[in-house]
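Data block below; observations after.
Left out: one protein chain. Kept in place: all the others.
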Amino acid sequence: MSTRRHTIALLALAVGMFGFAFTLVPMYRTFCEWTGLNGRAALRAGAAPAAVPEEREVTVQFLAQVANGLPWEFRPVEAQMRVRLGAIATTRFYVRNRARIAVTGQAVPSIAPSTAATHLTKLECFCFSQQRLNAGAAREMPVRFYVDKDLPRQVRTLTLSYTLFQVPDAVRGEAGS
Amino acid sequence: MSVGRADCAALLISLLLAFPDTGAAVSLDMREGATDMSKRILALHHMSLTVCVVVGIVVFGAMFYSMWAHRRSRRPEPAHFHENTRLEFIWTLVPALILVGMAIPATATLIELEDNSDPDLTVLVTGSQWKWHYQYVEAGFGYYSRSATPRQQIENAAAKGEHYLLEVDRPLVLPTDKKVRILTTSQDVIHSWWVPDFAVKQDAVPGFINEAWTRVAKPGVYRGQCAELCGKDHAFMAIVVEVRPAAEFDRWLARERQRLAAASQEAVAARNKQWTIEELIPQGQQVFIEHCATCHERDGKGQQGRYPALSGSRIVNGRIEDHLNRVMNGKAGTEMQAWAPQLSDVELAAVLTYERNSWSNHTGDVIQPKVVYEAR
Partner (left out) sequence: MHTHVEHATARNPFIAFAARWLLTTNHKEIGTLYLWFSFTMFFVAGAMAMVIRAELFQPGLQLVEPNFYNQMVTLHGLIMVFGAVMPAFVGLANWMIPMMIGAPDMALPRINNFSFWVLPFAFTMLLSSLAMEGGAPNFGWTFYAPLSTTYGPPSTDYFVFGVHLMGISSVLGAINIIVTILNLRAPGMKLMQMPLFVWTWLVTAFLLIMAMPVLAGAVTMVLTDRHFGTSFFQAAGGGDPVMFQHIFWFFGHPEVYIMILPGFGIASQVIPTFARKPLFGYRSMVYAVMAIAFLSFVVWGHHMFTTGMPLGAELLFMYTTMAIAIPTGVKVFNWVATLWRGSLTFETPMLFALGFVIMFTIGGFSGLMLALVPADFQYQDTFFVVAHFHYVLYPGAIFGTMAAVYYWLPKWTGNYYDERLGKIHFWAAAIGVNLTFFPMHFAGLAGMPRRVVDYSLQFADFNRISTIGAFILGLTQLLFLYIVIKAIRGGKKATARAWEGAWGLEWTVPSPAPLHTFETPPDLARVREEEAGFGAPAGAGATLR
């Protein structure tokens, strides 16, 4: 009976669309990695530069933010640097735990402009893993990276920003992996 | 009577009433603004408005003519036609062409709008509930900018000033004729930094940075507001930008950095001093009213179910260390923000002392600025 068949088909469509809402999540993630939109691409270690460094130089700015609730001091050691395209550069971020207990944090990177994000490759970064600091401990965390030579011509300044979030002890080891 | 008359009448009334009692002209147009971009956007607005008005005159004209000329008392016998392929083809094609005509200038303007390259200056704008922080990235210094409209004006206890809700304690200062790159981000929820006169509106998203740019030719004071619903005091998140000639801006920047250095020397002196409870409490009350009372209320009772009471609070009456930690670092996932970067040692010490000795709290504790400094 076609009433029944139609009903079942339409119910399946509705259930399918509910599932589709959840597939939007990985789809969005893929889209972002592809376009460099929300800094996700910057969370993985990349390969070393293949070509010889170029003459073209760009300015890379560093920003550091601490989310509410994380008792840490966090700042870039240098505000900005000039780098040659294709050359590996290293900068450091200073972090200190003000609390009298050990606290774990996770840094989330973001790059502006987003068109440059896929061209900034990190070889080493504290954002690849969670950071745990003992009470009162301080540390300088290095970031080794390079900007590849396919960077769009009009980009001459790019900004690498990190926001540090507290990882609650309950979920430590799950998030950010 | 026809529908048209109602529309016209309503429009007329609204236009008439739009002129206030004072007789001053009220602008009905989009703001012209102070940048090339804002003027180009205004032109785009005029272009699309004109297209809409012209199309509207044709369509509504045909409708009103038909309502008048083809009403039953004049035409008892209706025509019976109900399709005309050629006509339908035409009124699909013509609008498409008009749209292409509109899309071309819009695309050109957009490409320029999104060109953030080659800035002379970068400012990081960080939104938090309910204030802005401006960081001059190259110069490496920054400050908070808070609404300066007195509470009495908002509560109608005092006459409202000229710039009611559009005034701040420390405006963002920018130089003229420089390309300023504006990066936005947020500490908590999504905000949106909007100065209509620059035609810059960029969402501030927690964890991510967005960018926009502006170049202002004319010195002056430009005002705006947060444009994205960000909680209780969304309406009270003012933005003021002071644009100064480039040379004057450089002098201002130098002076601010000197002041910053002097302030840190003063802070050293202040924290080495032993403070009494009589000195701390009045200052603490002031800090509390300015920063804390929006949520925790002046009577310290908070807002039930939303903001905890401080009067009788376990934390406020508990260990100083925990109290200080909560105030300095905030609480994740709530509106309680980190105050360590926002307040000085003395201010923090004062507000803690005030909280611990007010309402139903009688701990008798006096918190010295030095203690705060050591906790930083």
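All chains are identified by letter, namely A and B, in their written order; residue positions are counted from 1 within each chain.
Methods note: a contact is a pair of C-beta atoms (placed from the backbone, for glycine too) under 8 Å apart; a residue touches a chain by one contact, two chains touch by 3 or more.
Note that this is a predicted model, so its numbers are computed, not measured.
Undergrad: Determine which one of B:Thr126, B:Asn210 or B:Asn329 touches the chain that has been left out.
TA: Within the whole complex, the residue contacting the unshown chain is B:Asn210.
Undergrad: For the chain left out of this view, which of B:Leu87, B:Ala217 or B:Ala262 touches it?
TA: In the full complex, the listed residue that touches the missing chain is B:Leu87.
Undergrad: Would you write out the residues of subunit A that touch the absent chain, in ascending order?
TA: Where subunit A meets the chain not shown: residues 2-3, 6-7, 10-11, 13-22, 24-25, 28, 32, 35, 37-38, 40, 43, 67, 106, 108, 114-115, 163, 165-167, 170-171, 174-176.
Undergrad: Kindly note down the residues of subunit B that lie in touch with the hidden chain.
TA: Subunit B touches the chain not shown through residues 1-4, 6-7, 9-11, 13-14, 17-20, 26-31, 37-38, 40-41, 44-45, 48-49, 51-52, 55-56, 59-60, 62-63, 66-67, 70-72, 75-84, 87-88, 91-92, 95-96, 99, 102-103, 106-107, 109-111, 113-114, 153-156, 160, 162-166, 188-190, 192, 194, 196, 199-203, 205-208, 210-211, 224-236, 303-306, 333-335.
Convention: only the chains that are shown with their structure count from here on.
Undergrad: Quick one: which bits of subunit A touch subunit B in the complex? Just the residue numbers, please.
TA: Subunit A reaches subunit B through residues 38-39, 61, 63, 65-71, 73, 79-80, 98-100, 108, 110-113, 154-157, 159, 161, 163, 165-166, 168.
Undergrad: What does subunit B use to touch subunit A in their complex?
TA: Its residues touching subunit A are 115-119, 122, 124, 126, 135, 137-138, 140, 181, 183, 185, 187-188, 206-211, 321, 325, 328-334, 336-338, 340, 375-376.
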